[in-house]
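First, the structure itself, so that you have it in front of you.
Apart from one protein chain that is not included, each protein chain of the complex appears where it belongs.
Right after this comes chain A.
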Amino acid sequence: MKILSTHDLQAIMQRAENALRLREQSNKKIAEKSCGLTIGTDHLQILVCGGTGCTASSGHLIAEHLQKALEQYNIVHQVEVITTGCFGFCEKGPIVKIIPDNTFYIRVTPEDVDEIITKHIINGHRVERLLYIDPKTERVVSDSKHMDFYRKQQRIALRNCGFINPENIEEYIARHGYLALADSLLHKQPIDVIGVIKRSGLRGRGGGGFPTGLKWESAHKQAADTKYVVCNADEGDPGAFMDRSIMEGDPHSIVEAMTICGYAIGSRQGLVYIRAEYPLAIQRLKTAIAQAREYGLLGERILGTDFCFDIEIRYGAGAFVCGEETALIHSMEGNRGEPTLKPPFPAEAGYLGKPTNVNNVETLANIPIILTKGAEWFSSIGTERSKGTKVFALAGKINNVGLIEVPMGTTLREVIYDIGGGIKGGKKFKAVQTGGPSGGCLTEKHLDTPIDFDNLLAAGSMMGSGGMIVMDEDDCMVSVARFYLDFTVEESCGKCTPCRIGNKRLLETLNRITQGCGTEKDLETLSTLGHVIKDTALCGLGQTSPNPVLSTLNNFYDEYLEHVKDKTCRSKQCKALLTYSINPEKCIGCHLCFKHCPADAIIGDVRKPHVIDPNKCIKCGMCMARCKFKAINVC
C-alpha cells in the first residue's frame, strides 16, 4: 500500500508496534527470571545476529536450525526467529538473544540449537554454558544491559541495529522511521530542515568532520535543474566496519535520510556508492529501496506530495582513494577514481558536473533521529565542538572486539578498558591507532583525552571514519608504520608526485630500517619527507598518508633508534633483526621442531639437544610454535 499521509504512517506504526512491543518492553525492564513456554510467557522471540561477522561463523545456519527445531517441536506459532543486524559484540559472536527475558547467548553454534529450544524456550531454564562471564567479577551476566561492554554506550546511529529485522520496513516504521521524512515534506520548508541540521552541530562522520548542515546549505543554494545526493558507502579503511554494519542492520535509515537530503537541497536523484565486497549490505539496501518504493516513500510523488526522489546503487571496485569525494564522483562516472583539486567543490560541480552533496553512511544514519528528536536534544550530547556520538570499530589486541557507539568526549581509557575489557592476554597496552591509514598512533599519555574531532587532531591523529586498533607490547611500531605505508603506496592513485613518489621513498626507508639496514640519517629523512608530502600532496589521502610514520616517530622514537643503532626489535616482529636459538638445558631432543622446520635448519639426534643452523634458518618461527618445552629463544 502507498502511504499518503502522516495518518497512514501512524496506522502502520501502530500495527507494527505489536510485533516490537515484546522487544521494547524487555529493552526497558531488567530480566530477573528466564521465561519459557511452560512458565512465564506464551510468546517468545529469538533474535539471531545477521551481521557479516556472525554470519561468517555460521550464524545463518543457526537461524535455519532454530526454524527447523520450532517446526519439529510444533511451536512455530508461539516462537518467532528474527534475523537482525549486528549486536556489536563481535568477539563473542555468533550471538542469539531471547526475548522477553533478554537472555544473551554467546558463541552459539548450530549444535547448540536443540538445547536452547528444549531447555530454555520450552522449559524456561537458561543454558548456563552459553552465557557471558564477566572477566572481572567472574560472575555470569545473562542480560546484555548489565555487561560493561554495553553499559557505557549510547546508541544513536546504531539505534536499530540488533533490534529490528532490517528486511522489514514496518519494524523500522514502528521505531518512528519515516516520521522525519513525513514531517519534513508535509510541514517544513527545505531551509527549515537544513536549519535543524545546522543547529544540531552534526559533523561529517567519514573523517573530515565538516559541518553537515553547511554542506547541505551550499548545495541548496546552487541554482541548477539537476542535483544529486550521494551516500559514500565505500568504507575503505582496513579494520573498520561501522558503515557496513549500519547498512546491514538499519538500511531504511539511509534511504530515509537520503530522501530528506534530496528534499532539502532540491534533488530528485540519490546514488549510493558502495563497496562490491559488501554483498550482504548491498542486498539489504536493495530490499529497503524496493520496500520504500512499494510504500510510496521513494519514487514518484512521495507521501502524496509533488516531491519525487529515487535511489540507485553504484559499485565501488576496491580503491581506498575513492573515499575522497571528488575521486568517488569520478569513479561513479565510470572513470579511474582520481581526485581533482577543490574548488570547485562537489556542491558546485560534482557528478556529471551538477551540484552534488556527498555524505557518509553514519552521518546519514543520524539525520532522521535528529529531525524527530530535535537539534537541541542532539547538541546536548557530546563536547562543545563535536556533538552527538561516534561509532567505532574496536579491534586488535583487545578483549572485546566489536562495534561500539559512545558520546563524543568519552575518553580512550573508558573505551579501551571499560567497554573493550582491556588488553588481550593481560599484556601491556602500547598504542591505539585511530583514523586508519590517515591517522596516527596514540599512547598511554593520551588515554585520558576525551575523544572528539579536535582533540584527536591536536594529539597527532584524527577521528577518521572510526577504526580503532589497539596494540600491545608485542607490536613493533616501526612495522606498523611500514604496514600503513605499504597500504598507501598500493592505494595511491599516482596523480600527484608527492604521494606517488614521496610515499614510495618513505616505504623504502622503512623497509630498510625493519631489515636492519637503516641509519640515523634515515630517521631524519622520514621526518623531512613526511612533512613535505603532507604540505604538497593533492588530496586528503596524500596529505594524511605520512601520519602513521610521523606520529610513531614522535611517540616511539626510542624504538626507531633501537632498530637503526642496535639493530634490535624489542617486540620481536622484524624478522631480519631476530636470531632463533635452542636452549640446550630445556631441549629434550623430542625432534618435533626438526620434523616441522620447513628449511631443514635444525640439526640434532633424538634425545639430544638440537641446534639451529643460522645460515639455513628462514626465521619463520615454526619451531617456536611447535616446541612444547619452551626451549626456543629469540632475540
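Please note the rule applied: a contact is a pair of C-beta atoms (placed from the backbone, for glycine too) under 8 Å apart; a residue touches a chain by one contact, two chains touch by 3 or more; residues count from 1.
Going forward, contacts and distances are computed from a predicted model.
Student: As a check of understanding, state which of "Cytochrome P450", "Carbohydrate ABC transporter substrate-binding protein (CUT1 family)", "NADH-quinone oxidoreductase subunit E" or "Cation:proton antiporter" is the UniProt name of the chain not shown.
Tutor: The chain we cannot see is, by its UniProt record, "NADH-quinone oxidoreductase subunit E".
Student: For the chain left out of this view, which of A:R21, A:H43, A:R301 or A:R336 touches it?
Tutor: Missing-chain contact among the listed residues: A:R336.
Student: For the chain left off this view, which of A:R199, A:K373 or A:R626 is in contact with it?
Tutor: Once the missing chain is taken into account, the touching residue is A:R626.
Student: Looking at A:E405, A:D475, A:D522 or A:E559, which residue reaches the missing chain?
Tutor: Residue touching the absent chain, from the options given: A:D475.
Student: At which residues does chain A meet the chain that is not included here?
Tutor: That gives, for chain A, the contact residues 52-53, 56-57, 90-93, 236-241, 244-245, 276-278, 314-320, 331, 333-337, 393, 395-397, 401-402, 433, 436, 467, 469, 471, 475, 480, 483-484, 487, 490, 493, 598, 620-622, 625-626.
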